[in-house]
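Removed: one protein chain of the complex. Kept in place: all other protein chains.
The letters A and B name the chains in turn, as written, and every chain counts its residues from 1.
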Amino acid sequence: MRHTTSPRFTFLAIVGLVLSLLLIGCLPKPPSETGGTNITVYGFSIMKESLEKAIYPGFSAKWKKDHGQDVSFTSSFAGSETVTNQILQGAPSHVAILSIERDAQRLKSGGFTTTDWHTYPQKGIINKTPFIILVRKGNPKGIRDFSDLAKPGVRLIHPDPISSGGAQWSILAIYGSELKKSELQSSEPDRARALHTLQAIWKNVISTPASAREARTTFELGNGDALITYELEGLLMKEANAPIEIVVPQATIYSEHPAVVIDKNVPADKRALVDAFLQYLWSDEAQQAFVRYHFHSATNSAFDQAGKDFGNIQLPFAIDYFGGWDKAYPDVIEKIFRDQVQKTK
Amino acid sequence: MSSIVPTMRHVRGFDIVRPLSVGLLMFMMLPLVFLPLASIFIFGTSNGLDKFWAALMQPEAVFALKLSMATSFWATAFNVIFGLFAAYVLSRYNFWGRNALIVTISLPTAIPTAVAGFALLLLWGPYGTLGRLLTPHGIQLMFTAGAIILANIFVTFPLAFGVIKPVFDTMSRSLEEASATIGATRWQTFWHVTLPSLRGAIVSGALLTFARAVGEFGSTILVSGNLAGRTQTAPLYIFAKFNEGQIEAANAIAIVLALFSFLIFSVLFFARDWLDVD
Partner (left out) sequence: MKAKEKFVEEHRMSASSDKAPPIATSVIGLSKRFGKTGVLENISLDVAEGEILVLLGASGSGKTTILRIIAGLEQPNSGRIILHGRDVTELPARERGTGVIFQSYALFPKMTVEKNIGYGLRIRRRRRKEIRQTVDELLSLVQLEEHRKKYPSQLSGGQQQRVAIARTLAYKPEVLLFDEPFGALDTQTRTHLRREIRALLRRVNVPSIFITHDQEEALELGDRVAVINKGHIEQIGTPYEIYNQPATEYVATFLGAANILEAVVKEGFVETECAKIPAELDPKVYSAGDRIKIVFRPEDVLLSRTDFLKPGHFKLASARVEEVSFVGAYERLRVRLEQPGEECVDGETPYYLTTETPERRPRSIIATRPKPEAVAARLKIGDRVVVAVTSFTVLRSA
């Protein structure tokens, strides 16, 4: 054992250590803590840009003008189901923006949301986006529609329907598109063919990330040949000059995104602010902002004209094609996907 | 290497085993350790150092790093003191259930961190078994920096303890007996005799705990609520940036964490003489 440290060195070392420890131990102040009131928003993954860059600043400015009060926002983003689970466990959220209405219903069943969002404009839907297919530049595998994804040798990235609302939309898009197309041909939706296509496509799935965002990032990093995702994601990637192409299917579903208030977490003195924020989401200003960030407007399809590169969908449908989420979830996601597709893989 | 170590020499001439073994080791470590580490550094700076720096200077990034440091610090402080206390009691005193207690302390390493985080939520969340008793008083334990510290404490619980207890076990009782017969009180003995002998174990236990806490993810993401700019630690921030597709920003912070861990373990290595148990 060597004892080469001199007393002076030891003393200095201890002083230095204590000082640095004191510095480290101080909990940092959140940068967004600029005073004023705070709204906490839990949103599903793809909401991040539009909210942070346009909606928050827009609303803060408006509120400041009208009421002279500063508003700060805190957000947390993850897959829609994950966000819902967090809130159910008590995450301190005031507002939740979800990818599927089913998650809103879960919040209602849990007693966290008491206000019926159907009373809001557009039945609570703030924006929507159709589901499309992303492929590599040049479309080497020649994908033109959902059914092409069943071709052998195609490797598909598909988020996990358990945690991702986007994944559930995608399943509905595939299944519904086959139903719609068969309706065209024989005026009767061919369920067998739809199931068959779904099964064939699912065999090609090579990765199931937890959220739509994660799926996109995985795809971006070079995994897989194709990704079924929100058109919005594809447009964002094209904006960033990613080497991808957007394939617009003949028939596809529009995902509609509800916003709800987490009544349980909103104290009385904040009620007015939160309600105002929610209402703002349907304002022209906000809707146009959403379009700038590649969402389709929920209020006014005229705004969509401003959306560059929106795909033209021949046979669009929405959740009510399945009779709403109350029917769609048990019928398609559970009985068809979980029991007949996922299990057979 | 002194002459005590037998050199594996063949009968005469050049010894092939030595360079071969070393080479094989490096070769195996290349894909397993070196390349992943290198790729973080390469990728993080591939877009130019100014982008790297910009990503680092984001207020949310800076906050995340500071939060990680602070929460890890307090978790470490608690676990070192508690580990010291637990090691003392469990080493010196024999009582019914002692061995069960020792095993229990070591349990957190076996539990997946996500499970740990979830368990904490179920217990202390606003609707949790105990948490719901606190909510009426306005006390909210989860979704705060405090929750992160709590989760870190749980997950790194056995680390400092595991380093300190063996020192207690092998410490000669006669040192403490000598101190007692000389006239020292229990506390004086602990302060002047026991503690200095534990010096090395305490420091290495603390560094180990700290390094582990800084990198903790699975439990943190659950109990913190992952609020950007509020309760987002560095690993959570990296994950969020990755999800957003901002790979460079994620890498920038990852590089900082990697460098930091490297620093800690370098200190542990170079100071090992000073840290040596007597």
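Keep in mind that, in the parts below, a contact is a pair of C-beta atoms (placed from the backbone, for glycine too) under 8 Å apart; a residue touches a chain by one contact, two chains touch by 3 or more.
The structure presented is a predicted model; accordingly, all values stated were derived computationally and were not measured.
Student: With respect to the chain omitted from the figure, which of B:Val193, B:Ala258 or B:Ala271 is a touching residue?
Tutor: From the options B:Val193, B:Ala258 or B:Ala271, the contact with the absent chain belongs to B:Val193.
Student: One chain isn't shown here. Among B:Thr129, B:Thr170, B:Thr185 or B:Ser266, which residue touches it?
Tutor: In the full complex, the listed residue that touches the missing chain is B:Thr185.
Student: Quick one: which of B:Ser21, B:Thr104, B:Thr129 or B:Ser172 touches the chain that's been left out?
Tutor: B:Ser172
Student: For subunit B, which residues touch the unseen chain?
Tutor: On the subunit B side, contact with the omitted chain comes from 172, 174-175, 177-185, 188, 192-193, 196-197, 199, 278.
Keep in mind that, in the parts below, only the chains that are shown with their structure count from here on.
Student: Which integer distance in Å separates the CA centroid of subunit A from that of subunit B?
Tutor: Taking the mean C-alpha position of each chain, the two centres sit 34 Å apart.
Student: Can you list the subunit B residues touching subunit A in their complex?
Tutor: The contact residues of subunit B facing subunit A are 59-60, 62-63, 66-67, 69-71, 73-74, 77, 121-122, 125-128, 131, 140, 142-143, 145, 222, 225-230, 240, 242-245, 247, 273-274, 276, 278.
Student: Which residues of subunit A touch subunit B in the complex?
Tutor: 1-2, 5, 21, 24-28, 30-32, 40, 45, 48, 74-78, 86, 89-92, 211, 213-214, 216-217, 220-221, 237, 240
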